[in-house]
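Of the protein chains in this complex, one is absent; all others appear in place.
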Amino acid sequence: MRALFRRLGLRGRSLVIAAPFAWLIVFFLIPFILVLKISFSTTEVAIPPYAPLVTWADGAIQITLHTGNFDYLFSDWEYVAAYLSSVRNAAVTAFVCLLIGYPMAYCIARSRPEWRSALLMLIVMPFWTSFLIRVYAWIGILKQNGLLNNLLLWLGIIDQPLEIMNTQTAVYIGMIYAYLPFMILPLYSTLEKLDTSLLEAASDLGAKPLRTFWSVTLPLSMPGILAGSLLVFIPAVGEFVIPSLLGGPDTLMIGTVLWNEFFSNRDWPVAATVAVALIVLLVVPLILLQRAQERQEARET
Amino acid sequence: MAASVRDTQPWLDPAAEPHIKIDKIVKTFGDFTAVDQVSLGIHKGELFSLLGGSGCGKTTLLRMLAGFVVPDAGTITLGGTDIVPLAPYERPVNMMFQSYALFPHMNVEDNVAFGLRRDGVEAKELKRRVGEVLELVQMSRFARRKPAQLSGGQRQRVALARSIVKRPQVLLLDEPLSALDRKLREATQFELVNIQEQVGITFIMVTHDQEEAMTMSTRIAVMDHGRIVQVGRPSEIYEFPASRFVADFIGSVNLFDGRLKESFADHAVVDCPDAGTELTLAQAVAHEEGYELCIAVRPEKIYIAKADAAFDFANRLTGTIKDMAYLGDSCVYHVVLATGKMLKVTEPTHGRWADQPFAREESVQVGWVPEANVLVGA
Partner (left out) sequence: MMKRFMRGAWFLPTALILGLAFLYGPILSVIIYSFNESQLVTVWSGFSTKWYAALLDDGQVLHAAGLSLEVALASATGALVVGTLAGYVLARFKQFHGRTLFSGMVLAPLVMPEIIMGISMLLLFVGMQDAVGWPVGRGIETIIIAHITFTTAFVAVIIQSRLADTDLSVEEAAMDLGARPIQVFFLVTLPLMAPALIAGWLLAFSISLDDLVTTSFVSGPGSTTLPLVIFSKVRLGLNPEINALATVVIALVSIVTFLAAIYQSRRSVQ
């Protein structure tokens, strides 16, 4: 093997791998380990505001692991509720994104080739525009005397302004809006590769369009559906900006809880514990996503 | 110009030292043996073809010559020096890729000049050599074009120019014509041979197309399952296949299994149950009676005649025409013998007639001379 590397001039190969690897270990992996470490600590009025795990006392190294934070997490109903409602919000977001995004992706994939990249560009463009600004835009639309209420009142559809701003509904709208492109892109890439002759074959064999969709198109687009759903679900579980700008007292998201523990209560160990619990929650979806991507890679080579 | 190796045939001389010596080369990928103990000697000026089906190891062997794949065992020497330890960029060997692998961001001229620039050839000399080689492949007019603006045939020419401009000792060609359409491929086959003879570089070509190999090669090595099963001139491979596999792989063939009945000084008689009779070979077989063997006959060596015609051949059978096809230059008949074996017979269309001379289901006689029978082993 070594001879092969030398011959192909691949002594540099290990260097090429090592450089980004080292960066990621230092700035991505180690931070996670630190989060885990601090989650076993207790808060202190100090800089940084947590107690060290390893102490030197009476000639002995003492490692103190406080599991109190985790007990606290599971005993306090607010945390459990926040986790559950985060998962529900993310799941609903992913599902509605799928419902809206699927026909859009399908339409782009079936449009004329010269239009496709332009349409795709239209889907990606908002993603390049500031996320914060796009969420901000919804405040103007959804609030009491906002654009939506004004329009509906003017049309005479309602005679009382709707209460949307600062409710769960507003959070849903904002999250669906922000994450829709993440659903459309993977759906598009699977649907675009779908061989149209399969649809023609199904129809030739007597399947009506709806039947063809259910028994051919949908099963074949499963990889895209899975990838899109995970790409929406995973970041949506930890979303903070949208609930804090559009949500109200009834919105409970784990991202907001973590933020408040950290910035308002300055309780770093509890914040770290919340983060650890969130990572644990996301491990399964993350592994699913990695698997899906590996399969995709294997198919393409 | 020196006499062509096509005439001198240096491989017949055991004292002649081959330019490239491949000795017991082995390459495995996991538990798959791609190349298994292959040894070959290729002489200067040859246009040598590695022929075989997909997965036979021909491409792996070529890539080992180029240096992209490192053999597990064995040696490759070029002009006496071992090239296995050399990196691809250190070998005096160039390759023409199946996909042509032209650099899409460079124009034709820069593509061709790439290799010379790596060698630090000075500007004037570089310009002259690039111009010369583009002239040779008739691409001078397109020097400033990008690969995307060229047709398939033009790209093929640029790829050829790029790979010969460094005057490598050996040029490796990976399925060089497979991306061209049929007409262009036939024309290019001869052109490639002409260019090879002009530049005098040894060509080693990988192909799965037997017609291409037959047309162009000085010699062909037929490969199967990582091994070389026969090496020879195209006519040797076709007329004297060494095994059942080669007989079947190259062209079309009828095979008869049988047992030796009697061997004489200049001929032998074989009992073939398939044929329903005895067949006569034009050679002695140095084995005892009852030895199992296989006889191959090419369809074009078989004559066909009406059932009542006078017909005198050492090997004569009767049967019924089951299928036939008119191909323009020849007719193909499928004749079913009384034993149930189907025989392929090709007849050139010497005369002109609107209707077939034979009818479906017609009883016919078929026959061939003893020399047409080839012994290919069991």
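Chains: A and B, in written order; residue numbering restarts at 1 for each.
As a convention for this text, a contact is a pair of C-beta atoms (placed from the backbone, for glycine too) under 8 Å apart; a residue touches a chain by one contact, two chains touch by 3 or more.
No experiment lies behind these values; they were computed from the predicted model shown.
J.: Could you tell me which of A:A60, A:I133, A:L155 or A:L205 touches the chain that is not displayed?
T.: A:I133
J.: Tell me which residue among A:I30, A:I158, A:L198 or A:L218 touches the hidden chain in the full complex.
T.: Spelled out, the listed residue whose C-beta touches the missing chain is A:I30.
J.: Spell out the interface residues on chain A facing the chain that's missing from view.
T.: Residues 8-10, 12-13, 16-17, 19-21, 23-32, 34-35, 38, 48, 100-101, 103-104, 106-108, 110, 119, 121-123, 125-126, 128-134, 136-141, 143, 145-147, 150, 177, 180-181, 200, 203, 209, 230-231, 234-235, 237-241, 244-245, 255, 258-259, 262-263, 268, 271-272, 275, 278-279, 282, 286, 289-290, 293-294, 297, 300-301 of chain A touch the chain absent from view.
J.: Taking the full complex into account, what residues of chain B touch the chain not shown?
T.: Counting over the whole complex, chain B touches the hidden chain at residues 66-68, 87-89, 93-95, 97-99, 101-105, 114-115, 118-119, 146, 148, 162-163, 166.
The working rule: only the chains that are shown with their structure count from here on.
J.: Could you grab the centroid distance between chain A and chain B? Build each centroid from C-alpha atoms only and quote it in angstrom.
T.: The mean C-alpha positions of chain A and chain B differ by 58 Å.
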